[in-house]
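For chain A:
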Amino acid sequence: MRALMEGSEAIAEAAIAAGCRFFAGYPMTPFTELLESFAKRLPEEGGACINAESELEAIGMAWGAAATGARVATGSTGQGLSLMQESMSEITRAEIPLVVFNMARGQGDYFQATRGGGHGDYRHIVLAPIDVNEAVDITQLAFHLADQWRHPVLIYGDYLLAHTAEAVAIEPRSAESLGGPLPEKDWAVDGSLGGSGRSRNLNPIGMEKGSKGIDPDRFWRLLQEKQDRIEAAEQRFEAEHTEGAELLVVAFGTLARFARYVVRELRAEGVPVGYFRPITLWPFPGQALAEAAAGARTVACLEQNAGQMIDDVRLSLFGSGLPASSVVSIGGISTDAAGFGIGPLLDTEVVRDRIRAALEGRAVDGVLGGPIS
Partner candidate 1 sequence: MSQVESRGTVVIAVDRCKGCELCIPACPPAVLSMSVDQNAIGFAYPELAPGCTGCGACLLVCPDFCFAVYGYDEPVLHEEEDTACAP
Partner candidate 2 sequence: MKGSMTHRMKLDTANPPAQAARQKGSFASGLQLTTDHDLCPGCGEPVALRALLDAVETLGLAQRTIGVVGIGCYTALTSMIDLDLIQALHGRAPSLATGAKRMRPDALLFTLQGDGDMVNEGLQEVIHTAARGENVTCVLLNNGVFGETGGHMTATTVIGQRTKNTLEGRDAAYHGHPILIGDLLAGLGGTSYVARGSVHDAAGVAKTRKYFERAFESQMRGEGFSFVEVLTMCPTGWFVPTKEGPGYLDEVMGSVHVTGELKVGGVLKRD
């Protein structure tokens, strides 16, 4: 049955349908409504939602809850996630499944999301839904992937995603439908193995019971091997009209919805443009992008920041024969007076103008962010 819900409410419902029973957070626009939704719904489901005293504590509470094997989530905006990075680094190293929502103020947190974000040598799985319906699917997938890989999964949303109402149907998904059966959580710390000689230490630095010292080199090599497997297995993307496209627009998240709309419109008018959207920002679907861009003269990156995803696009196309100068930015800093990321770029007319300009090799004085590079 479909119901009209705001993104925040729908995402919380999807998380609960996925078995999430613990959430901790600290209010911050545009994340606040997600926290409100969990605060209302989790106690009804026998779970707990704690209004933490800061993001530092929120991520710590989520860490402790997740360490016991429960399905757990936390989140904030990118600013709040900056505060959480130290713990997120350790959670990744300790191989604890966790889902983290970034209801970001625009797209300036791409590097924070995709480059690990904190100290150490790691990356998170990052999923960027285009709309509320996809966010519902991706939220359930995120809990599955977190458990499958024993790895944090970040969902990159924004103000639009959090506050747009869509008709959604939320049903619990089986593990099989999300990719297959999940491993036993035999690592989970439930307190039961004390005095057995086999008690656990869920530890981020490779410390083991019964022997002094640590072995971070071996431990982190194992972690890297796992990340290599994730990188090979979990690339997700959406592409349209790439056949015969002279210009390929690359965009992610809710901004991609504007790009997809305009590309469809232009194609209907016979303009040879295509559309590519990474759904996983890490692992970045580089091979798929290179194939989608194979016939294009220009690859135009539409992102609402000073140019971050464009690095991954250029890396993906390195060696493809397309000169680096043909990978251009048609996005830019674009925000509203409140700083929440609802800027002039979120307008199909503006996006259309910029795509046409890139196609014609014409510079445009941007709404904000200046001329295309």
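The set was built so that all candidates are chains of the complex that A comes from, given by their letters.
List of remarks:
As a convention for this text, contacts are C-beta pairs under 8 Å (C-beta built on N, C-alpha and C of every residue); 3 or more make two chains touch, one makes a residue touch a chain; residues count from 1.
Owing to the predicted nature of the structure, the values given are computational and were not obtained by experimental measurement.
Of the numbered candidates 1 or 2, 2 is the chain that chain A touches in this complex. On the side of chain A, the complex with candidate 2 involves touching residues 21-22, 24, 48, 50, 52-54, 56-70, 72, 86-87, 90, 94, 189-197, 199-205, 207-213.
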